[in-house]
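What you see is the complex with one protein chain gone and the rest in place.
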Amino acid sequence: MKKVLLIAAAALGCTVIGAQAGDFSKAKIDVIVKATTSQYWGTVFDGARQAAKDLGLSIATLGAPSELDVAQEVQILENATAAKPTGIVIAATNAQALAQPVDAATKAGIPVVVIDSDANTKNYVTFLATNNETGGQKAAIEMARCIKARTGGDTGKVAYLTALAGAQSLNDRDKGFVEQLKSYPGLSIVEHRVGNNEASRALSDSEDLLTAHPDLVGIFADNELEGDGAGTAVSEKGLGSKVCLVAFDTSDQEIKFVRSGIIDALIVQNPYMMGYAGVWYALAAAHGVVFPKYVDTGVSVVTKDNIDSPQMGGLLDPKKYVLSPFLGAQ
Amino acid sequence: MGEGTLSKAQEPAVRVSMFEGLRHRLPLETYVLALTVLVWILLAVFSQYFWTTGNITDILRQVSIDAILAFGSLFPIVLAGIDLSVGSVAGLAGVIFSMLIADAGQGILVALVVTVVAGLIIGMVNGWASERLGIPPFIVTLAGLQGYRGLALLLSGGLTIAGMPPGLQKFALSSVLHVPSLFLLMLAFGLAAHFLLAYTRTGRYMYAIGSNIESARRVGIRVTLVVIISYALASLYATISGLLLVARLSMGAPTAATGSELAAIAAAVVGGASLFGGRGTILGCFIGALLFTTIGNGANLLGVNSFWQMVIEGLLIAFVVYFDNLQKRRQAGLG
Partner (left out) sequence: MAPLLEVEGLVKSFGPVDVLHGVDLSLAAGEVLALVGDNGAGKSTLIKHVAGVYRPDAGEIRLEGQPVRVESPGQARALGIETVYQDLALADELSVGANIFLGREPVKHLFGFLPIIDNRRIRTETDALLARIESQIPPRARSVSRLSGGQRQAVSIARALYWRAKVVIMDEPTAALAVMEREHVIGLARRLASEGVGVIYIGHNLIEILEVADRVSVMYRGRIVHIAKAEETNQQELIKYMTGFTGK
């Protein structure tokens, strides 16, 4: 039902825009991400660039270098608002801090599409995101499945690694993971470490976890840098066949770890589509199209078995992606 | 007090000097080392996994890269300067090195030489700007902290760089007679730095400049040269630690070593270095780095909340600096 609504909305946008095709060379859309430093956000930019190319408009790719720098993102958004672009696509690093500036941009008549992480306001066009909690739940399901396959049972100790304190999307992933894991009474969470979004810290933390709990059967790493670090630790200790490692996102390193059996499952979002559809939606909204307040871009699970399948090709390598603004249609 | 000493006969004065000598032979490093050993004993008691070969190997590997960064940051601290850019330089070095290998198809040796030269140039510019242009080193290297990180992000497009030759990580994980190669490498760089500071004229002039730059000038020391050497060494050591991070994780990350300049400075200070210059040893830096690594490892083993771990580290810095000041005041009162 939701899906139908989405397709309808998008199709409406498509017709409106289609009627005026070729008129967008003066349109400019600012795409503001949380951190310009991760592959994930780079993929969002790639999607946005592709949309810009398809629609013949121009975009600016903006963002602070670090997810820690909330203040800088606020400033970037305020500056963008002042310059009155056709539309703004933004991922909110902090829901509360970005609420007021997003309000202000909307009041200034600029359509704002929020992607990936929500801002604490409803004054925007739409929120286009992975449901991070669902992603966390899927991670727990994958972990239970992996443990079952390894040990034949469903008991054991599990730990999880949070990349950074205070980020809404990470909190949601962790929450989904922890809640879902409760449905497996045999699996207990014995440890939780919070890093500083840095692979070498994640490596040290994981090494120590594996030392402190020799009987650990599972680790969940909630973003790509944590996944890189945890993967390195598991591989160093030669525990690839013993510890079930489930991680978020898809860095080159993580994909290598999936192929070599170190990482058992990757929870993959669709950042390319967020960028691509974000630009589309912003432009459509500037032409009066109304969207539902929330659009789920979905998560997929990548394992060694399906990593080379054509469906995953697009998620792992955006160049192979079949593009469509019709979310949920692919 | 001075009057009394002068009016006394020779013999008691000598006794005073022996007493002073004894106190001097117990510098801050001794207490910090004792504290570290105490933490080790406590951890061995409270965690059955602490005193295992695997865990000790992990600690030795974990401390190595941090300690090298701390060694480098000691040189400017001895000068009463500071280098806030070491973390960013480490990140930039890792990016340059891994891009030369992965994107430009260069061999490890070429990549190594180019990266080290780039690191040295950065350090020389830092030293030159703070000495010749008279910009406070805090400002010069604050600019570097921001600028070099930005450069690392620009060059890499903000992405991690995979595709390192497997031999690199194999080296980072290798051991010689059960001692990790990384740790041996750290010892070698530590010994070189210790030798320079303790036994050469250049090292002594660093302490002299940090104690009293005016008097150093008046005895004809080439201050500018020594300052440039010192910042160049800070950058060189940062570059090395950046390269080792690449080897360890088998990838270059533009965000690598973010914030580690402060950890490096904290290790030096906890190890007895003074931010007012003239004081600090390589041994102290090593002990400081080891203490922080031990605390991190212990917190993980005992499952101490990550945020409490930060609070504990902060309290430790405050305590050590306070203790050091207390010692000095007490000695001044006696002296």
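Order as written gives the chain letters A and B; numbering starts at 1 within each chain.
The rule we apply is simple: a contact is a pair of C-beta atoms (placed from the backbone, for glycine too) under 8 Å apart; a residue touches a chain by one contact, two chains touch by 3 or more.
Being a predicted model, the structure only gives us computed values, none of them experimental.
Enquirer: Name every displayed chain that the left-out chain is in contact with.
Expert: It touches the following shown chains in the full complex: B.
Enquirer: Just name the one of B:G163, B:G259, B:G278 or B:G303 that touches the chain not displayed here.
Expert: Selected residue, touching the omitted chain: B:G278.
Enquirer: Given the contact definition stated above, which residue among B:G72, B:G190 or B:G210 touches the chain not shown here?
Expert: The single option touching the absent chain is B:G210.
Enquirer: If the hidden chain were put back, which residues of chain B would touch it?
Expert: 1-3, 5-8, 10, 13-14, 16-17, 20-21, 24, 195, 199-201, 204-205, 207-208, 210-212, 214-221, 274, 277-279, 331-332, 335
Operating definition for what follows: only the chains that are shown with their structure count from here on.
Enquirer: What part of chain B is in contact with chain A in the complex they form?
Expert: 47, 49, 52, 54-55, 58, 62, 65, 149-150, 153, 157-160, 162-163, 173, 245, 248-251, 253-259, 296-297, 300-303, 306-307
Enquirer: Chain B touches which residues of chain A in the complex?
Expert: Listed in rising order, the residues are 35-39, 41-42, 65-66, 165, 190-191, 193-200, 203-205, 207-209, 211-212, 214, 224-225, 228-229, 232, 236-237, 251-253, 256.
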